[in-house]
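For this view, one protein chain was removed and the others were kept in their places.
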Amino acid sequence: MKEYELFIGPQHPGITGNMMYHLWVDGDTVTKAECNVGYLHRGFEKLMESRLWMQNIPLVCRICVPEPDVNEAAYSMAVEQLMDWEIPDRAKYIRTIVLELARIAAYLMAIGSYAGSIGIYTLPQWSMGDRDYILDIFEQLTGARVYHIYIWPGGVRWDMPAELPRLIEKTLNYIEERLKLYDDVLFENRVFFDRAVGVGKIPCNKAIEWGVTGPNLRACGYGYDVRKLEPYAAYDEIDFDIVSYPDLGKFDAHEAGDVYTRMIIRRLEIEQSIAIIRQALKKMPEGEHILKHPNWLRWKVPEGYAFARVESSKGEFGYFVVSDGGLKPVRVHVRGPSYTHGINVAEKLLQGANIADVSQILFSLDICPPDIER
Amino acid sequence: MGLHNGDKMMRYEEWSKLARKASKRSLWMVHFCTGCGAIEMPPVMTSRYDMERFGIASMATPRQADVLLITGYLTVKTLRRVIQVYEQMQSPKYVIAFGSCTINGGMYWDSYNTIKHLEKYIPVDLYIAGCMPRPEGIINAFLELMKLIDEGKARGWERYQKYYDKYKENQRRVFNFEVKEEKEEKEQKREKNEEH
Amino acid sequence: MKSIELLGKGEEMHGRAYIKLSADEIEESIKKLKENGFNHFVMLSCVDWLDKGKFELVYHMWNYEEKEHAMLSVDIDRNNAVMKSMSHLFPQIETYEREIHEMYGIKFEGNNRLTPFLLENWPHDPPMRKDFDSKKFVKQMYESIPFIEGDENEGI
Partner (left out) sequence: MDMIGIAIKITILAAYAIIGTCTGLLFMGVGRKIVARVHNRVGPPFYQNFIDVAKLLSKKTNISHGWIFDLALLFSISGILLTLLFLPIGGVQLLSMDGDAFLVLYLLAIPSLGFALGAGASGNPNAGVGVMRALVMMLSYELPFVITLIALMIYYDTTSLATIVRMQSINGIKSWAITMPPFMIAAFAADMALQGMLMEQPFDIPVAPHEIASGPMVEFGGKYLGSLMLYKAIALVAETTLFVDLFLGGGVVAHGNFAFIINFIVWLALIFLLFVLSILIAASFPRFRIEQAFGFYWKYEAIIAAISLIWVYIMVIK
């Protein structure tokens, strides 16, 4: 059959947000894929150069919409590096809890939208509904559902209310119960197995060179996690094991780096996050939640280069902050995990894929366009 | 003859009333996440808030849809696609714009790549304020739109047909990133004149 | 730190190695670091130092075994912004170079995919340069477009 062109996106249900893939298709096979982004480019990095250090906090959380807290954490950590601040212990634990809750929420969303992409519409309905209970916790803690503006340089904005741990515990128990249902519907479903095993494989020896990070890298068999490599917040005091490819718990391991393994890793990391939150709640010390902070309007950050990285649900989030000692940053550069996943890796994986698999490959990479284009 | 025409008009009125009654309870929206407000659409569509109660469903293609949701800020690149989508939709069609960034630019007021006022480029039937609007707000907006349709007030698509040239001119200017410097000069001149 | 030992210069800055290099050394240095365990290329940043008349390119590399982050910094002239492309060393550098080409106007020799990336039809100066005034631009462009006036009854 003659080769034809197919545009997946920006208005298409099978795309992970507002972006576009230009596919050249021969019969059912994609021969070439080209990523086209920029639909969400707001010029954040330019805006940040003209705002005060503190004014940037509401901006950074909008860089990754499904999981905004990692951005606040990474930016705050970079600024703390420049200021040489050591944040209070309680703030560290609260940050850990917030980041892990956000991770669960993002994973629920990722799993739900992946399930939608292979045509099982029951799971997205359940997982989005369950994700909302986590947003309820955020609402009690921070006052907002999606953009919390909660993690600040020097700590967190408010202390955790005394009754919140009980609510968190209740929600976690509920989600654990629901995970069994998810297993029945998706992860132990024969058709999911038929669809996903061996599809969209990242070649494992190339994974690191291609810049694959996060769950996608762990699915290739590398047990690398920023939470262990460069412990931030309270992760160095918490006991947890990295989930990586051959050891998939109760699920069978098949091929490294394919769609199946990537989704199973995400599924297992929900349980891991639940365990981390429980530990953090138990160990959380009393005390201050934020350092005594300067007047935000006249706050000058010392000169220097700082780089902070955070493990998000999509991969490694990095903030490169340059200061010349002034009221405003000279440069804030964001390394979004989707930058490599969405452009280089996806273009290579889509080559040779079946058009029926395009959508599931994209959703299993968990590409988030706003962090590509900022 | 006049009476006959009047009868026809009456009948047409009644029919269109009926059509409005049907279309208000069956609003299908385009599946297009243009900005960060789209993150609140899945909760609205799914089991917690369940928009399908009101007959609202999401459609894969613009041909089948009635409502275009602009979920947040629009970059110029997206605006071009939004207009393509809007023009492919079959009237009557409605536009709901989310968040403060579609009203006046919001927090992106000084960004070089986002349009500030959506209504300069396509007619907007309803705005939802906030950054970002809560699911309750979105559902409330849909109910409000139903009320407007029932009263025959949601007629942005007619407006688009009527002022088509003006909309097209504005769109052309924004797509080409046309910079107009005369305005500032004029203002400076006026200020000078006032001083004199 | 390992990277400083390997390259023989550089300083430690907030726990990261910050190594100042000249434009000729950069390719060799990246190769050397890549061979010695710095196999994760984190990102390529560009900083515009308007008052110094320079663009600073920062190559961030990470070593998973040593848990070390190295920033290789190169200054290039602002008026004659040309740099050799490094995309043959790590595939994702291609994308970073596309973005920097578009946002700062730096030309990367050897990268043949310097097509428009984030912007479309952009006719003006590269927007991330410090001398591009975003506020003025917004005023001249978006604010100058008129509202559509019309009958109130003609829809809202």
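Structural remarks
Letters A, B and C mark the chains as written, and numbering starts fresh at 1 in each.
In this text, a residue touches a chain if its C-beta (ideal position, glycine included) is under 8 Å from a C-beta of that chain, and two chains touch if they have at least 3 such contacts.
These figures come from a predicted structure and were not determined experimentally.
Within the full complex, the chain left out of the display contacts the shown chains A, B. The missing chain, though absent from the display, is touched by one residue of A:Val185, A:Leu229, A:Ala253 or A:Leu291; that residue is A:Val185.
Touch with the chain omitted from the figure is made, among A:Tyr75, A:Tyr93 or A:Trp126, by A:Trp126.
Checked against the full complex, the one of B:Ala19, B:Ala129 or B:Leu143 touching the unshown chain is B:Ala19. Considering the whole complex, the residue from A:Met48, A:Ile118, A:Cys220 or A:Ala256 that touches the absent chain is A:Ile118. Remark: the residues of chain B touching the chain excluded from display are 15, 18-19, 22-23, 25-26, 28, 31, 46-47, 50, 52-55, 59-61, 63-64, 66, 88-92. Against the chain not shown here, chain A presents residues 4-6, 12-14, 25, 28, 115-122, 125-126, 129, 185-186, 189, 191-192, 194-195, 354-359.
The rule is simple: only the chains that are shown with their structure count from here on.
Chain geometry summary: the mean Cα position of chain A and that of chain C are 23 Å apart.
Per-chain CA centroids place chain A at a distance of 31 Å from chain B. Residues of chain A in contact with two or more other chains: 38, 41, 43, 46-47, 50.
In chain C, the residues that reach two or more other chains under the touch definition are 119-120, 127, 132, 134-135.
On chain C, the positions that touch chain A within their shared complex are 13-16, 18, 39-43, 45-49, 58, 60, 64, 67, 69, 71, 90-92, 94-95, 116-120, 127-128, 130, 132, 134-135.
Chain C contributes residues 119-124, 127, 132, 134-135, 137-148, 150, 154-156 to its touches with chain B in the complex. Chain B makes touch with chain A in their complex at residues 30-36, 38-40, 42-43, 45-48, 58, 60-62, 73, 75, 77-78, 81, 85, 107-108, 110-114, 131-132, 134.
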